[in-house]
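All protein chains but one are shown at their positions in the complex.
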Amino acid sequence: MANKRHVSTTINGEPKEFLCAPHESLLEVLRDNLGLTGSKEGCNNGNCGACTVILNGRPVDSCLVLGVEVEDAEVETVEGIADRNELHPVQECFLEGAALQCGICTPGFLVASKALLEKTPDACEHTIRYNLAGNLCRCTGYDKIVRAVQDAGKRMAESN
Amino acid sequence: MVTVFIPAQLKELTGGITSVEVEASNIRQVVERLEQLFPGIQQRLCDGDDLRSGLQVSIDSVMTSRGLIAKVQPGNEIHFVPAFGGG
Amino acid sequence: MKPFDYASPSTIQEATALLEQHGDDARVLAGGTDIIVQLREGLRDAEIVIDVKKIPELTALDLCNEGGLTLGASTPCCDVYETPDVAAAYPALADSAHIVGGWQIQSRASVGGNLCNSSPAADTIPSLIAHNAICLIEGPTGTREVAAQDFCTAPGRNVLESGELLVTLRLPAVSDSESSAYERFIRRNEMDIAVAGAASWIKRGDDGNIADARIALSAVAATPQFAQEASEYLVGKAPTEENFSQAGELAKNVASPIDDMRGTVEYRVNLVGVLVKRTLATALARIQGDG
Partner (left out) sequence: MIKNNGNGEYRVLGTRPVRHDGADKVTGKAVYTADVQLPGMLRGFILRSPIAHGLIKSIDTSAAKATPGVHAVITSADMPDVGDKIADLGEGAVNLKYLSGNVLAQDKVLYKGHAVAAVAAVDIHVAEEAANKIIVEYEELPSVTWVLDAMQDDAPLLHDDLHTDSMGAKSENPSNICTHMHFEKGNIEDGFAQCDVVVEREFKTASVHQGYIEPHASVGDWNEDGRLRIWTATQGSFSARQQTAEILQIPIGDVVVTPCEIGGGFGGKIAVYLEPLVGMLSKVSGRPVKISMTRADVFEATGPTPGSYMKVKIGATNDGKLIAGEAWLAYDAGGYPGGMIGPGCMCVFSCYDIEHAVVDGYDVCLNKPNTQAYRAPGATQVAFATEQLVDEIAKQIGMCPLEIRQLNAAKEGTVRVDGPKYPPVGLVECLEALEESDHWKSSLDGPLRGRGIAAGFWFGCGLKSCATVTVNHDGTVNLLEGSTDIGGSRTSLAMQLAEVLGITSDDVNPMVGDTDSVGYTDVTGGSRVTFATGLAAYTAGRDLQTQMISRAAEEVWDCSPDEVTLENDGSFTHNGESKTFKELASQLFKHGEPLVARAAVSPENPTNGFGVHVADVEVDPETGKVTVLRYTTIQDAGKAVHPSYVEGQLQGGTVQGIGWALNEEYFYHDNDTVANASFLDYRMPTMLDLPMIDTIIVEAANPDHPYGVRGVGETPIVPPPAALANAIYNATGTRMEQLPMSPPVLWKQLQSESAEA
C-alpha cells in the first residue's frame, strides 16, 4: 500500500491536519478519519450530490476528490454551516418549509444551496433547479426544497 | 348464521357454490363447517393449525389478523382474502 | 479502490518527466470526475496519479482579440461559462461546459480532461471541433499541435503518446458575425450522458448568407465527428430553416451510432438531424443578438 500522506488544510474555518493514503477520497477522509459524518455517501460516483462540500469556494462531490488534493485548500462541510448555535437561513428555511423527509440528501442540498445563494441570492426557480440538479432527493419531489431555497435567499437578503 | 363467501379458486370444491351460511362463533368453526360441507377445503385454507400464510380474513369488510380465533357474530359476512402490507 | 501513489508537479517538465517515467502506469488527474470513478470501478489502473492542477499553464484562461482563447487543459468547466467574455465569444463551449454533469461536477471537470477521457459522448469535444480548436501537447520530444477533430482515435483513446501531456487548448478568435451553439439530447434534463449531441458554428457574410460553418457531433460514432459535408453545404447558403434541416440531413452521413440502452441507431440518427437544425438556429439567433 502506498504510504500515507500528511495533508494540511482548513475545514470549516479551522486548520486541520490529517494522514491519508492517496487513494482515499475526501469523503472517506471527512467521514472516517475526521469524524465529520454529516457528508453522506449516496453513490460514490458523483451522481447524487449527497457528499457535496465546498472546496475553495465551489461546490464539489467529495467522493470525486482525493483527500491528498485538499492540501492548502479550504473545505466547508454541512457541519460548518451553522454559526455556533445559530442556524444559517438555509437551514432554518429547510426546517420551517419541511424541505426534508428522510434527511440523507439534506446535507448535500444545504451545502449546494448555500453556495448558490451566496453567488445568486435572488435565484429564480429555474436557476435553483438548474444548479441543484446534481443533488438527488427521492422523498420530497423537490417542491419544498425549491421553495426553501427561495425563502432562504429572501431571508439572507433581508439580514444583509 | 354467518355468510361465508367461497374464494373463487375454491369453487371447484363447492360445485360452483359461491357462498354458504353456517353456524359458527369463530373462524375456526367456520372452517370446520366448510370442511364438513366441502371436504378438502380446510387444507386449502389452513396450514396446520393456522390460516395459510398469505391469507387473511375479512369479517363484514373488517380485516382481522386474529386468523382462526377471530370471533364472528350472526349475520357477519366472511371473506378470505390475500394479506397485504405495503411499502 | 486499489492503492496508488500521488504526485502534484508544479511545472510541465516535472509532469512530463513523471509521465515518461511511469508510462502506462501513470494517470493524469485534472478535475478527477472521470478518472477517480474509473479507478474506483476498476475500469482503469494506476500506480501513480499525477495531479496537474498546480501547473500554472494548465489552469490558464486568457482571451485576447487577435490570439483567441487560450484554455489551460485543467481549467474547470465553470470557469468557462462563468467568464462572460469567454462565454460570449464561444457560446457552444459555454453551452457544453454548462451541462457536463451537475454544478458539483462542473466545478472540477475540465474541458481538457473531457477531451483526454475521449468518450464518444463527451459534450465539450464537438464544441471544440466546431470552434476549430488546436490542442497543444507537451512531451519528452517537445511540443506538438493536433486539431481537436483529430485528437480522439477510439472510445477512451486519443493521440497522446506515453509521456505526453495535453497542456492547452487554443481556440481561434471570433468576430461579431460568428456564433455557435451546442445541444445534446438526454432523457433527463441534467445529469445524463448524451444520446446524441451537436455543436454548430456559423459565420455570416456581409451578404447575409453563411460564409463559413463547422458542425460536429457526439455520441453517434466511436469518436466525436466533424460533419464536413454538412458544414460545407451551408457555405454560401441563406440561413434558412430549410437549409439548416438539409444540413442536419447531411450530418447524418457521418453518424454511425450503436444501439445501446441510451438509444437505438435509428433514434440517434434522427436526433442528429434535429440537433443540428436546432443548434444552427440558435447560433444564427445569437449572431442576430436574440439568442
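First chain written, first letter: the chains are A, B and C, and each begins at residue 1.
The rule is simple: contacts are C-beta pairs under 8 Å (C-beta built on N, C-alpha and C of every residue); 3 or more make two chains touch, one makes a residue touch a chain.
Remember, it's a predicted structure, so these values are computed and weren't measured experimentally.
Partners of the chain left out, restricted to shown chains and counted across the full complex, are A, B, C.
Checked against the full complex, the one of A:I11, A:V68, A:L117 or A:V146 touching the unshown chain is A:V146.
Touching the missing chain, out of A:C48, A:V65, A:A123 or A:M156, is residue A:C48. In the full complex, subunit B touches the hidden chain at residues 5, 7-11, 18, 43-45, 47, 52-55, 58, 61-66, 79, 81-87. For subunit C, the residues touching the chain absent from view are 1-3, 102, 185, 187-193, 195, 261-264, 266-267, 270-271, 274.
Touching residues on subunit A toward the chain that is not drawn are 21, 23, 28, 31-32, 35-45, 47-48, 50, 77-79, 81-82, 87, 91, 94-98, 100-107, 110, 125, 128-130, 132-146.
In the analysis below, only the chains that are shown with their structure count from here on.
Any chain that touches subunit A and also touches subunit C would be listed here, but there is none. Most remote chain with respect to subunit C, judged by CA-atom centres, is B. Here the chain pair with the top count of touching C-beta pairs is A-C. For this pair, subunit B with subunit C, the centres built from the Cα atoms lie 69 Å apart. Interface residues of subunit C, counted against subunit A in their complex, comprise 1-6, 8, 29, 32-33, 36-37, 39-41, 49, 51, 53, 76, 78, 101-105, 107-108, 189-191. Listing the residues of subunit A that touch subunit C in their complex gives 1-2, 5, 21-23, 25, 44-47, 49, 52, 55, 58-61, 63-66, 68-69, 71, 112, 115-116, 130-135.
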